[in-house]
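Every protein chain of the complex appears in place save one, which is left out.
Labels run A and B following the written order; every chain starts at residue 1.
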Amino acid sequence: MAIDMAQFHQVFFEESFEGLDAMESGLLNLDMGDVNVDDINTIFRAAHSIKGGSGTFGFTAVSDFTHVMETLLDEMRDGRRKVTQTAVNVLLGSVDCLREMLQAIKDGDTIDPAAVGAHKQALDQELAHPGQATAAIASASSSTMTQQPRPPAVDNDQPAVIGWTIAFSPHLDLLKTGNEPVRMFRELATLGELTSTVDLQGLPDLFDLDPEECHLSWKLVLNGAVSPDAIDEVFAWVEGECDLARMPIHGEHPAAPPAMTIPAQDAPRPPLPASIPSDGKDAKKDDTKASGKASNSIRVDTSKIDTLINMVGELVITQSMLSLIGDRFEVNKLDQLKNGLSQLERHTRELQESVMNIRMLPISFVFSRFPRLAHDLSSKLGKKVELKLVGEHTEVDKTVVELLSDPLVHLVRNSLDHGIEMPDIRSAVGKPETGTVTLDAYHRGGNIVIEVRDDGKGLDKDKLRAKAIEKGLIEPDAVLSDKQTYELIFMPGFSTAEALTDISGRGVGMDVVRRNIQALGGNIDIASELGKGSTIAIHLPLTLAILDGQSIAVGDETYIVPLGAIIESINITDDRVNRVAGKGETFLLRGEYLPIIRMHDIFNVASAKAKRLTEGLLVVVEGQGLRCGLFVDDLLGQQQVVIKSLEANYRRIEGVSGATILGDGSVALILDIPGLMRLAHQ
Amino acid sequence: MSDTVLSASKASGQGLQFLSFTLGREEYGVDILRVQEIRSWEPVSRIPNVPAYEKGVVNLRGAIVPIIDLRERFQLGRADYGPLTVVVVLQAIINDKTRVMGMVVDAVSDVIDIEKKDIQAAPNFGARVSTEFITGLASVNGRMVMLLDVDKLLRLDGVDDNDET
Partner (left out) sequence: MATILAVDDSALMRQMVSFTLKGAGYDVVEAVDGVDALNKAKTQAFDCVVTDVNMPNKDGIALIRDLRSLPNYKFTPMLMLTTESGADKKQQGKDAGATGWIVKPFNPEQLLKTIQKVLG
């Protein structure tokens, strides 16, 4: 029966990558001065699991590599080896190497033997101090174990072995390890013809007999050309719990065909099959290509599933109740029907929330890569930085997690590179040598906010302004608030770095970061104080898939405005409208003039009904801190809509964040307020 | 011979299968493997600020799918949409992404089998549809069928501009 192992590859990879993450954070957290044995144990176990799993699947390059790491860690946890920073760094490098190896196998790529060799050498060198090397490395080269009985040793000089007599005397406690003579005899019987004679001599009196002890012993005769190893294997588990003696029975082998006898040493060796890989050369030959189906999966807490199951249960009950009412409906049951329907609505909503909740992951998934990043980067830059993570358990939709990663990396790199000063400069201005970068995540008003705070040198308004003028991004006499000055760094083409270092990104500027976040319906802003530090805050909607929307009518078209963006809807009176040549229309609202966006204009809706402002409605909306009024024909209903991507099969439209399917099956576009404002500006 | 032709299914030996349709007086064919389904025309939801031949989007079992009017695209003259108007829903592969898009045609003709050897290169004789989209010509029952490259056909201006062809 061949069992297909490929189905387990996916779990192996998932588990191994998790294990590598655990090893990495464990290694990063090791305190040289006060080593916690439990922590080392955890790291050891992770390596051990990866080794075991990879060995099972035949990924020998991985298991061999991991074995050396495991040996190093084993010595550390036993106290036979001191935990040094060098060793930790070598292990961290090995973790990276392993990650690449596993990814390569998963993708079906070749593993770079040079890179692996380099890391292995580093590990071996580390292992060699202080001199425990040879034993460990020798054991690393042992191949996968399968206990196969070697062919019977046929001795040319003596007559062949045709059987064995075996004397088997279990010690008293053999049964207490769950071993059973009968099982062993059954196994022996598969090797040849078995006869047994029991010896009752050891049996005590019935009253003295402890049935849990084994007082019997046996003499067995096994007929057949069985190898001694095969017999030993049967008793392998009970070696220390019995007395075993076996003696071969020799006899004439009638008509033994000459071909059967294994020739002496001078016979030509059979040619080695070509598929045996030459040592060290092609690491990829050892590692079979894994079934690399890119799967999109998440781990879910079982309690969330339980909640879901309960809700579906309630839904089913409500549905049957409605069904009953509907079956023989009479008008006097109308109230019951209404109750049932509102219950249905409630359950459906709860179910929806529950399901959305399943996609929620703690933001620690995004944060997890930063300790390592900060560690490596600060070493590279020669700076001392402490990374603090706050609010790691804050939950975010899975898609947000995936999309947040890159922007955050960019921001953290920026803080480390441009924000935190060198240790000597910090001391000179009275700051502690070690700078602090904090990643803080929290929920606020239907959004998730992630802040990147540093206590570095902050942004210099004057420098920013000067740079922007120099680059022609603003007029020399432009009046800007502090906030607007800081936001200059989001303008395309703006970069205060003298040289685009590899650290802060190859020209991927803050403008791209902001655009990506805006594309998700979020925004990003900066606060800073010169000399004290900067805080960059990313705001994102909690969930990207569902939106509370207000439908509006513009001619024959229906659009959805996110309810969260709406401040109010008003009728306009002419006296409040102000028209400025070249700057469009504005209206007065509580002392402030806000721009008017005529929807039928920017969306080219020919069928629009309201031509004069007084004939339609103005929906006052806010996006990214700016307000405006959307001029529409009418307000329709409010509903929760499922956001569908327009870009999956089509294109991104400025002013539109997505689409949804209405109850009647038609498609309505969901408006993106900041985008509309940009459109109107053009 | 372009890739589209080579990637079409093999009906028998060296045979390839195409779905043929008419636009005005001319007949065209697309690789049958790229045809997801054929639907009758239904009202689209307009999308603002896009080329006129991108008529809008429809809801296709929960997915938002754009509808392109090929007649308008190639300036073959407008036709009115009626109950007989057909939308051929295709899968285009652009930049390793599969996109589902629908194109409005006058009528769908048939599924035709064409032997690879019977496909000729498209000469630049000023066909209404730019030859950049035509992968070859075939003669079927005395009619000339122009075979179209689906991926090129369904490229969107402003979206797919900077890719290699």
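Going forward, contacts are C-beta pairs under 8 Å (C-beta built on N, C-alpha and C of every residue); 3 or more make two chains touch, one makes a residue touch a chain.
Please read these numbers as outputs of a predicted model, since none were measured by experiment.
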{"item": "Contact list for the unshown chain, restricted to visible chains", "value": "A"}
{"item": "Candidate in contact with the missing chain, chosen from A:Thr84, A:Gln121 or A:Thr177", "value": "A:Thr177"}
{"item": "From A:Gly26, A:Gly55 or A:Gly456, residue that would touch the chain that is not displayed", "value": "A:Gly55"}
{"item": "Sole contact to the chain not displayed, among A:Thr42, A:Ser169 or A:Gln343", "value": "A:Thr42"}
{"item": "Absent-chain interface as seen on chain A, which is shown", "value": "1-3, 5, 7-8, 11-12, 15, 41-42, 44-45, 48-49, 51-53, 55-56, 63, 139, 142, 144-147, 175-180, 183, 186-187, 212, 236-238, 240-241"}
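The rule we apply is simple: only the chains that are shown with their structure count from here on.
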{"item": "Centre-to-centre distance between chain B and chain A (centres being mean Cα positions), rounded to whole Å", "value": "41"}
{"item": "Sites on chain B touched by chain A in the complex", "value": "43, 45-50, 56-59, 62-66, 99-101, 156, 158-159"}
{"item": "Chain B-facing residues of chain A, complex", "value": "557, 602-605, 644-646, 648-656, 659, 661, 665-669, 679"}
